[in-house]
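Comments concern the structure below.
For this depiction, one protein chain was excluded, whereas all remaining protein chains were kept in their positions.
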Amino acid sequence: MIWQLDFLFLILVLICALAAINIKDLLSAVIILGAFSFFMCLLWAEMGAVDVAFTEAAVATSVCTILFVGAIIKTTRRSKD
Amino acid sequence: MKVIILIFVILSGGLLIYGTMDMPAWGDPQSPANSYVSPRYIEEAYAKTETPNIVSAVLADYRGYDTMGETTVIFTAALVCAFLLRKNSDEDEDKS
Amino acid sequence: MLTTVYENLIVQTVCRIMVPFIQIYALYVIAHGHYSPGGGFQGGVILTASLALIFLAFGQGAVTRRINRRLAVILASAGVFIYAGIGLLCLLLGGNFLDYAQLAKILGVTIPRARSLGILGVEVGVGLAVMAAMYSIILDIAGSPAKPETKSRPISENKP
Partner (left out) sequence: MLDFIIGKFNFWFYVILMAVGLFAMLAKRNLVKKLIGMNIFQTAIILFYVSIGVKKGNVHVPIIVGGHGHEGELIQAADYLNPLPHVLMLTAIVVSIATTGVALAIIIMIYRRYNTLNEDEIIEIRQKQLEAEV
């Protein structure tokens, strides 16, 4: 509920989102998506939603990244855009 | 094509930003979302369920149907993944 | 592929030390969900993360030897069944579906305490279902599809 901290985390989240959709290497994009989820978790902890932050830290940064990496290694990591 | 999509996205984003002008300010304790159902949950939850974590109490007790459906959704997702990817013919095996 | 294992002593040793602590922490998160942030989802996902750590460090055979795919599906349906079973038990005791106050008749405690215990039982079911379902999804997406199931051996013979 400190708006300066909120502003900082929102800027970081936006940078991570823009980087994740613009990088051509899919594996790098997925790792940046993990960083995006982590900053989102910090943002929720700052807003006081401790349960949501815990869930995001447990679910999105670990299991989601594992799923994406497994799928990318099975398919291909090159992308044209 | 990309330019059309960009214009569409910017237009819809601008419309949504115009919509936020009427919303209550961030963190307003008197906003409608904070003043209807949730005060009852906060005041009653500990006395009626002996659970200090209000989120747990609401998740599993007051809104138990919701959580049961959600557990079923996860179970269904696991079944769908198994049906799609588990080996059932020999030709898939060679290409993977 | 993720399924080819490179024998790495440091990774395997750290994994062997870390996994029991991660699982204890997951059980703590499930059981202590009334008093602190946490609950069925988070604990189940942390249990899955410990299994995924074994999967990454020791390969697919080491983890399917402990919980094979058929057992994972059975555990997931058992979790959903625990949840719905508690609801049906309340229905049989004369209340509404998922009305935990009726559990006070068979548990012999006050009504708020019975609702607290009902929440605990439901969280255990959710944790079991989430753990097994996520484990099954990870095994299907990241594991190799063609590998035949290894026969389960007694735990004392397990050498990862």
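In order of appearance the chains are A, B and C, and numbering begins at 1 in each one.
Assume contacts are C-beta pairs under 8 Å (C-beta built on N, C-alpha and C of every residue); 3 or more make two chains touch, one makes a residue touch a chain.
For clarity, every value in this text was computed on a predicted model and none was experimentally measured.
Although one chain is omitted from the display, it touches the following shown chains in the full assembly: A, B, C.
Residue-level contact of chain C with the missing chain is found at 35-37, 41, 130, 133-134, 137, 140-141. Within the entire complex, the positions of chain A that touch the omitted partner chain are 1, 3, 6-7, 10, 13-14, 17-18, 20-21, 26, 29-30, 33, 36-37, 40, 43-44, 47-52, 55-56, 59-60, 63-64, 67-68, 70-72, 74-76, 79-81. Interface residues of chain B with the unshown chain, by the touch rule above, are 1-2, 5-6, 8-10, 12-13, 16-17, 20-21, 23, 25-29, 31, 33-34, 37-39, 41-43, 45-47, 52-55, 58-59, 63, 66-67, 70, 73-74, 76-78, 80-81, 84-85, 92, 95-96.
Methods note: only the chains that are shown with their structure count from here on.
Inter-chain spacing, taken between the CA centroids of chain A and chain C, is 25 Å. Annotation for chain B: residues 53, 55, 96 touch two or more other chains. Those residues of chain C in touch with two or more other chains are numbered 37, 39, 134, 137, 141.
Those residues of chain C that touch chain B in the complex are listed here as 33-37, 39-40, 69, 72-73, 76-77, 79-80, 83-84, 87, 97-98, 100, 112-113, 115-116, 118-119, 122-123, 125-126, 129-130, 132-134, 136-137, 140-141, 144-146. Taken in their complex, chain B has these residues touching chain C: 47-53, 55-57, 59-61, 64-65, 67-68, 71-72, 74-75, 77-79, 81-82, 84-87, 92-93, 96. Contact residues on chain C toward chain A in their complex (touch as defined above): 1-2, 37-39, 41-42, 45-46, 48-49, 52, 134, 137-138, 141-143.
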